[in-house]
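Excluded from the complex is one protein chain; the other protein chains are retained at their positions.
Chain naming follows the written order as A, B and C, and within any one chain the residues start at number 1.
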Amino acid sequence: MTEAVPRLGIGMVGYAFMGVAHSQAWRNAPRFFDLPLRPDMAAVAGRDEAAVSAAATKLGWSSTETDWKALVSRDDIDLVDICTPGDTHAEIAIAALEAGKHVLCEKPLANSVEEAEAMVRAAEASSGLAMVGFTYRRVPAIQLARQLVADGRIGTVRHVRAQYLQDWIADPQAPLSWRLDKQKAGSGALGDIGAHIVDLAQFVTGESVTGVSAVLETFVKERPVASEHSGLHGTAGTETGPVTVDDAAIFLGRMSGGGLATFEATRFAWGRKNAIRLEINGSLGSLAFDFEDMNVLHYFDATESAAVAGFRRIVVTEPEHAYVAAWWPPGHGLGYEHAFTHQAVDLITAVAEHRQPLPSFADGLVVQRVLAAVEESAANDSTWTPVTKES
Amino acid sequence: MTEAVPRLGIGMVGYAFMGVAHSQAWRNAPRFFDLPLRPDMAAVAGRDEAAVSAAATKLGWSSTETDWKALVSRDDIDLVDICTPGDTHAEIAIAALEAGKHVLCEKPLANSVEEAEAMVRAAEASSGLAMVGFTYRRVPAIQLARQLVADGRIGTVRHVRAQYLQDWIADPQAPLSWRLDKQKAGSGALGDIGAHIVDLAQFVTGESVTGVSAVLETFVKERPVASEHSGLHGTAGTETGPVTVDDAAIFLGRMSGGGLATFEATRFAWGRKNAIRLEINGSLGSLAFDFEDMNVLHYFDATESAAVAGFRRIVVTEPEHAYVAAWWPPGHGLGYEHAFTHQAVDLITAVAEHRQPLPSFADGLVVQRVLAAVEESAANDSTWTPVTKES
Amino acid sequence: MTEAVPRLGIGMVGYAFMGVAHSQAWRNAPRFFDLPLRPDMAAVAGRDEAAVSAAATKLGWSSTETDWKALVSRDDIDLVDICTPGDTHAEIAIAALEAGKHVLCEKPLANSVEEAEAMVRAAEASSGLAMVGFTYRRVPAIQLARQLVADGRIGTVRHVRAQYLQDWIADPQAPLSWRLDKQKAGSGALGDIGAHIVDLAQFVTGESVTGVSAVLETFVKERPVASEHSGLHGTAGTETGPVTVDDAAIFLGRMSGGGLATFEATRFAWGRKNAIRLEINGSLGSLAFDFEDMNVLHYFDATESAAVAGFRRIVVTEPEHAYVAAWWPPGHGLGYEHAFTHQAVDLITAVAEHRQPLPSFADGLVVQRVLAAVEESAANDSTWTPVTKES
Partner (left out) sequence: MTEAVPRLGIGMVGYAFMGVAHSQAWRNAPRFFDLPLRPDMAAVAGRDEAAVSAAATKLGWSSTETDWKALVSRDDIDLVDICTPGDTHAEIAIAALEAGKHVLCEKPLANSVEEAEAMVRAAEASSGLAMVGFTYRRVPAIQLARQLVADGRIGTVRHVRAQYLQDWIADPQAPLSWRLDKQKAGSGALGDIGAHIVDLAQFVTGESVTGVSAVLETFVKERPVASEHSGLHGTAGTETGPVTVDDAAIFLGRMSGGGLATFEATRFAWGRKNAIRLEINGSLGSLAFDFEDMNVLHYFDATESAAVAGFRRIVVTEPEHAYVAAWWPPGHGLGYEHAFTHQAVDLITAVAEHRQPLPSFADGLVVQRVLAAVEESAANDSTWTPVTKES
């Protein structure tokens, strides 16, 4: 990338797990892809001056701010990348959009439908473009799944079964972290990982979830207080505190095309580290994906002769597959972080072309409404609860 | 087996898919297992004299009856094996029990809770012993799963996810059969295959489903009428008729030990031929099973060091595994039909020892009540519906 | 099967592991298949009168002989089924053929090329038909593999990789059995399981192995003497004795069509119970099979678009697949023993039609010559050794 390519000033708020992943993306995007704009990692914001300075050096940001408002108002920042817990998303995003900045906001979009709606309105009113970080959409195997559905290869969707299984708090001695605090995280497994599978189910099918019936559960109601909150996991102390979010969410749904869906999000599935599983059965075929084998998509073509039909294990590492040609030769698989680079590439491209990047805040709101319907159903004897369409 | 072993006269009603499987079991049991009673395949009953005669010759039955009532009243019949559609189970089983016969009844136990309750009462009142044919319990890998749970190897059950996926009517041109007729089959995927996963979930965990939230769906509401009804599938004609049962059932549940459960039964999962999947996460470990790889159980032991912990793919073909020593050397896997032989062996043994064989009619009733709760919830906006405990 | 179907009198010699499997086949064949001849299990021969009588009762044979020569000379025996160790194959088979009987002889055909040649000559001279028991050919997934190659679906064969991995003597305390005695077994892993993969490689490709380079090894040279020799495994005593056969055989080969092959047969692969693996790469596609998942064949079609090409996991349980329609509905997998029934069906059919059953003794001789070339190469610094074509 030559210096002749116009600059896009990036400012990031938050530098924990997601901040590290986003930084890697901004650094990598121009190394592997030909971009219309050159991302310039101008500033990172965090409240602790020493910590944010160390992070800036480590992650490659040129300057720091200890107040996100200062970052949002800087002239050399064109795009604000929000990597903080969910309770701060709305305020930061709306301020950034009001300042005319482009915004990339981590998921879930917000901790409530009301916040999400305000964010959508802010996005509509702004000259900035807004995108929500449902990063898994940009795993090449998921892109292929979407393509096959869009091409009609599996016909009408009959069944979606989506699971996001982790085990990092299956041990009752795993400490409290902000992710277990309703005030900060909004919800537990539901918002953190359930949001991903709702978005994936909708993205891959091109449909929306129209209603749900749900159960939420908190298995371990009291946990040791972590001594530090940095990173995903803290270190357990002697004190304990309440878990105020769900440990697991299970729900049934109906898709707008008439199919049935089952969803399950849990952090109590021992042995499943980051198993995002999506299986779709249509009238002409089926698809199956598991993030534990993220470079593979399984596809069953029911139009083939029965004697040789079978789920194809497609290794999604060919130049024909989305994003892959920019990386390595066939068979040299990608890892977790690459989808963040793809997200950066697509966002930079959309900004350069003045197009709405996807998923938009409106897409994030749709997910938020599904999550709200899940909570409402769970609070109401699992009664079927339609997903609202308008505020 | 010498002639000195006492005889147990068997009479079978029905000789389609299940009748063929049961016949194989009665023939094989004494060839591989040392039995306390010698099963004598005395008579098979069916309404069509020519057809039942041909079946008797093919399957190895010594005589035939065209009226099941005649079969039930024969002195040389000690045990009545009911392999007919569900709408006839109650009448035949109750008559057989009243005649003092032992009974093996195919699942689901009945087409309604009321019928099932009457059957349980008949079993309690009879000198005969009664068993319901939830055959998959006797797959060695399922036996091992049950053992590991009972031994406390996975701790408290947190999650059950159970699926029974088939695709034999995913094609809208697949013809009507008695299995798609509510009058005969009682229900569709729910009673035919959903019943199996409810029983398996309860059997393996040693717990019961206490309540459900459910959705039932019929995707294809009209189908070609089959010209013949023999076997599982018929042949399509030009006429069409209504499908009066569910094509798919999805439901959430809670287990008596506090865990959450998701269930899915469908015949519309292209590419999944007979995928009975059971995955259980406990506080100390996890189990996973898929009937498409029926000789394997996956087991995760969370007490192992994190560096070497992993789902073990246990090939359940060692002499240490249930039933296996009677068959072949290690690694020589069993097939679908072997569980029926195991069922016959266990039933014969229980009869010889005057013990209640399991699963009992009461166990079948428990499943029936879960199915009834599913139907009630589905008819009532998916509202949470407790599973009744008493009539 | 009505009595009107002509009778085929079967006499079996030996009743250990293979005898049990063959008996099951003779019993099952007429129950599931429509046969042109009715197999009558007339007599089983064994040296120990009490043991053979018990076996006859258990396995379903009508009478016994303590001298195989008596069995061979009986008028009511049309077909002699040889299930004894390899050192007796030639004598029994030749005698049976000279008596005009049909013969089914377990593999390997003989313990030497000379014996095998004599057997082939006897088969050619006899009115009886002779078949060797390379049973795995009749696993439906292997039949499908053969069909796909024959149909040109994978093009010219480039690579064969064939492995037969077991672990039953990986423990140095596993006792001596006749299978570890060169006098009885002829060779070790090579003849017992290596023979199978040589035959499978040749059968599926339709080609022959033209030369080899080999290494044989005996890892554990002394073992406890088993107190009993019945069955596959004995029970260890305190005495020890020498292992006189190979524990493992590895060899390279060239196929007659120009492809390369690697073979490995071992009983020291901990965790692999009966892993017969066959992988074939051709100019247009690939196939992969593992007997640990015996109802599945993997097929890669290189003519498909790169974006959606992938190994298809074909669950070989559809009516379109060889033998399957006679058994159960789709998805209800077969087990180890079913291939023996298929073998019986095909042999009975060939006899009825006066056709040469396959694999013939000549096919068995071809395998024997490959094994001999392996032994010669291993004894000669692994030097390339052509497989002889004529005696």
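By our rule, a contact is a pair of C-beta atoms (placed from the backbone, for glycine too) under 8 Å apart; a residue touches a chain by one contact, two chains touch by 3 or more.
Given the structure is predicted, the values throughout are model-derived calculations rather than measurements.
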Which of C:His89, C:Arg272 or C:Arg369 touches the chain that is not shown? C:Arg272
Out of C:Ala170, C:Val225, C:Ala307 or C:Ala325, which touches the unshown chain? C:Ala170
What residues on subunit A make contact with the chain left out of this view? 1-2, 17, 21, 23-24, 27-28, 30-31, 57-60, 166, 168, 231-233, 272-275, 291-295, 315, 317-318, 327-338
Can you list, in ascending order, the subunit B residues touching the missing chain? 144, 148, 297-299, 305-315, 318-321
For subunit C, which residues reach the chain that was dropped from this view? 154, 158-159, 161, 163, 165, 167, 170-172, 213-215, 217, 219, 248, 250-252, 254, 258, 260-262, 264, 266, 268-272, 281-286, 300, 302, 309-311, 381-384
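Rule of thumb we're sticking to: only the chains that are shown with their structure count from here on.
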Common contacts of subunit A and subunit B, by label, are C
If you fit subunit B onto subunit C using the CA atoms, what's the rotation angle, as a multiple of 5 degrees? 180
Would the interface of subunit A with subunit C count as same or different, where same needs over half of all numbers used to appear in both copies? same
Whole-Å distance, subunit A centre to subunit B centre, using C-alpha means? 41
Cα centre of subunit B to Cα centre of subunit C, whole Å, reads 35
Distance from the CA centroid of subunit A to that of subunit C, rounded to the nearest Å? 54
Please list all residues of subunit C that touch 2 or more other chains. 315, 318
